[in-house]
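Left out: one protein chain. Kept in place: all the others.
For reference, chains read A, B and C in written order, and residue numbers begin at 1 within each chain.
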Amino acid sequence: MGHAHAHSQAHTDSHGHDMQGHIVPVRTFFKVLVALLILTVITVAAAQVDLGKWNIVGALVIASVKASLVILVFMHGKYENKILWTYILLPFILLAIMIGGVFTDDPFRDRISHFKVSAE
Amino acid sequence: MSTSAIVDHNVPPGEPPIIHHMDSNTAYGAAKLGMWLFLATEVLLFAVMFCSFAIMRYYHLAEFHDASHHLNLWAGALNTAILLFSSYTAAVAVTKAQQGDNKGVARNFGISVFCGFLFLMVKTFEYTGKAHHGMFPFVWNSHFYEYKNFLGIYYCMTGLHALHVIIGMVVMTLYGIRPALKNRFSGKYYTPVELSALYWHLVDLIWIYLFPLLYLVG
Amino acid sequence: MSAHTHTAHGSEELNYLNWKTGIWSWLTSTDHKRICFLYLFAIMIFFIGGGIAALLMRTELAFSGSQFIKDPHTYNVLFTMHGVFMIFLFVVPGIPATLGNFLIPLMIGAKDVAFPRLNLFSWYLYVVGALIGGYAMLHPVDTGWTFYAPYSTTTDTSVSLMVFAAFVLGFSSILTGLNFLVTIHQLRAPGMTWMRLPVFVWASYATAVIQTVATPVVGMTLLLVIAERTFGAGIFDPSKGGDPVLMEHLFWFYSHPVVYIMVLPAFGVVGEIIPVFSRKPLFGYKMVVISSMAIAAVGFIVWAHHMFVAGISDFSAKFFSIVTFLVAIPTAIKVFNWVSTMYKGSISFATPMLYAMAFVFLFMVAGTTGIYLAMLGVDVYYHDTYFVVAHFHYTIQGGAVIGLIAALHFWFPKMSGKMYNETVSKVAFAFLFLGFNLTFIPQFVLGMDGMPRRYYDYPAQYQTLHTISTIGAYLNGFGYMFALVNLLWTAKFGKVKAPRNPYNSVSLEWQTQSPPIHENFPETPVVDKDPYHYGTATHTHA
Partner (left out) sequence: MLGLLGEQGSEFAHKVDFANDIVTIISVICTVAIVGTMLYFAVIYRQRDGKDHETPMIEGNNTLEVIWTVFPTLVCIWVAWLGYDSFVDLRSPPADAMEINVTGRKWAWDFQYKNGKKTTSEIVVPVDQPVKLIMTSKDVLHSFFVPVMRTKMDVIPGRYTYEWFKPIKTGDFQVFCTEYCGNEHSKMLARLKVLPRAEFDRWLADDSEERKLAALKPSDLGKELYAGKQCISCHSLDGTPRVGPTWLKAFGREGELADGTKYKIDENYIRESILNPQAKTVKGYPAMGMPSYQGQLSDDEITGIIEFIKTVDGSQKIDVAPEAPKKSAAAAGATPVERGKAIVHDTGNLCITCHSIDGSKLVGPSFKGLWGRQEKLSDGSTVTVDAAYIKESIWKPTAKIVEGYGPVMPAMYEGKLTDENLNDVIEYLKTLQ
């Protein structure tokens, strides 16, 4: 069996049969860069105003928008298939599970509650 | 066949290497899936930090708030801009590779690596500043004792991130710039460029969250 | 099953074992089958090491009062070493890195895993991790395998080195899992659709997902323990404003899923063995597959059932108790389907089948005692008693290790090209099975009597049961030794050549020669049938 003999694998999950991934024009990247920088300015500005706990919510929302832009455009996420997306999203889902799970604990810790008695 | 290498790069420039157990399309898909899986593990590495940050912030809200004001906001913002820009050039490098423009790959990755240097310089400047004020591991000044929880997690997070910056720079140099200088890439073969860029974007992605959490809202 | 499995043009004699020789050809081999042996060799060292530690512990515990170990610290070191060796160095790489490596490419009709060099690199990482861990044992760690803070952040033993070793081992595990995922996605032979994958491959897939995404969590957590120790990061140590319970959360976020890393491949092994020796298709193939994925998924949301009395909120305890029961359901589905596979079969009792049937019994005990522990009010009593110890030895040993031994016997002809002696292996099985139950059934009773774990010494009232347990442990150890020596001896000196397909199995790995050639199949096989196409009568439904 020589090298030249390339085996075609029947059920590969890579997209299509040409190596050509999607070519994104540089212009698109540039637009995204500008958007990212503007969003950065907005985050910094928003943080100067005291909005209580909305500060962190806002900051995280903006950060997530930025992250989505990076994944979708810079990282070519827009052009990827379902399987790849499963593994793109999985860590974020697990992060949410982790924080969610830990937060079933700490904020509800022993307020040395008497829930039977106080329910009466 | 008994002496075959697994990945044989002995091919005309621009052609994909010969891999003894799969064809080049499969290899491309495999490499990309593998890289994304690896990125998933990296995200989960940082997930622990984010989770700890959330809990520590929950317990030490006021302290986090005050302490984050001791960070240099402008250094952080500057670094954000640097990383975003370097991420942009890394993305451009992929397009250049796809178009067979090896010089473009080297140039754009070069800029990314340079930005990595800048980033690290700014970080070093921040760290030494902190150390000077006794807000640094091993040289704690008791005056900042109440900020220890914030600073502890700050150093863990940014330190780990800086390590990733360094790895990313090495990867881009070895697997992007060096082969590009030898005209290795073409529309048919640019896997290493894409993978290195993916890694670098991840470094950027993490920072996108670190910056507001650490410098802005605390 | 496959249309293209004629013998290669060369001689039958050439196979992956002999096509290159010399120790160096092994240490630099990227052949997945050889890497299987590298792993087998390495993990067995730690199995024996951990086993010896266990026997020393059991000897000390045989009677109340201090026996031959004079100070408790030594005992604490022993169970830490036992736990760390057995978990991180033996059973986690256990089935996945050995049989997973050997079988996945063979079963899906590929020449190798997707990234062969990465595969070898994983093994070297393992070795580095093992060496660091071994080195750490020079100033031995006494934290238990769970490394709970603040004990682990304050004890003056070499915890930092040890957890760093675990971190490196974790990376090895991650890379193995990643490799398998890509392999299964990309390298299936023509016609090998997802629903034609053998259940072992499915189980390995589920395992690999857990390995890839859960392991980084413990890796980072352990790095934070180092950070806490070296510069007082103040995250886990309460005296610095940290939260020790957070450390437990993060630890179990990995360490619960890790128990499915151990046992899922064993499930897969049982799912392979029972159809072959019953001459029947695997009952409810699809449900078995779905249940593997379901176990992996649900496994991620139940971690705090290890912490019911750790000072977590009552709300949290209730939540995690309820979700824990969800894992019992897919597991039950598996058990029922295995047993149903035997219905109207034509059953023969080769050694692997005996192990598989023993597995069903042992895992029933293991799983149902897991249910005790998932029940809130009951776990408050059982937590950190010998009941838990017995539970997890039934799951890990009765499940994962028995699965590994079963698999080693089952695929032994393929791996070594020789047939082992049935009588000897059945005697070994008897020792193993009886010894195992004799060791750990008394420990359930001890747990019910309230005997706490990690105790160097105990009140005299517990003595009888401990003595029985110790006797059992020796029998058990003897059984392992017998079984392993039998296989090792056969591999080296055995005379009986194994045929290509000794069990008349239809799955792909048996269709190539025994042992397989370097790149598995002379030509890429084309698959056109289900993996369990047994059953000679007409196609019917029960």
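In this section, a residue touches a chain if its C-beta (ideal position, glycine included) is under 8 Å from a C-beta of that chain, and two chains touch if they have at least 3 such contacts.
Computed from a predicted model, the values in this text were never measured in an experiment.
The chain not shown here is touched by just one of C:F41, C:Y135 or C:Y343, and that residue is C:Y343. Check C:T221, C:T385 or C:S425 against the missing chain and you find that the one touching it is C:T385.
Taking the whole complex into account, chain B touches the unshown chain at residues 59-63, 145-146. Mapped onto chain C, the footprint of the missing chain covers residues 71-73, 76, 142-144, 148, 150-151, 154-155, 238-239, 244-245, 278-281, 283-287, 309-311, 314, 317-318, 321-322, 325-326, 328-329, 332-333, 335-337, 339-340, 342-349, 357, 360-361, 364-365, 368-369, 371-372, 374-381, 383-385, 448-450, 452-459, 504, 534-542.
Methods note: only the chains that are shown with their structure count from here on.
Rounded to whole angstrom units, the spacing between the C-alpha centres of chain B and chain C is 34. For chain B, the set of residues touching two or more other chains reads 1, 20, 22, 26, 29-30, 33, 37, 40-41, 44, 47-48, 51, 55, 59. Annotation for chain A: residues 1, 7-9, 12-14, 83, 90-91, 94, 98, 102, 106-107 touch two or more other chains. Every residue of chain B that touches chain C in the complex is listed here, in rising order: 1-2, 6-7, 20-22, 26, 29-30, 33-34, 37-38, 40-42, 44-49, 51-52, 55-56, 59-60, 137-138, 148-149, 152-153, 155-156, 160.
Partner chain A is touched in their complex by these residues of chain C: 110-111, 185-194, 213, 217, 243, 245-246, 249-250, 253, 300-301, 303-304, 311-316, 319-320, 519, 524. Residues of chain A touching chain C in their complex: 1, 7-14, 83, 90-91, 94, 97-98, 101-102, 104-110, 113, 115.
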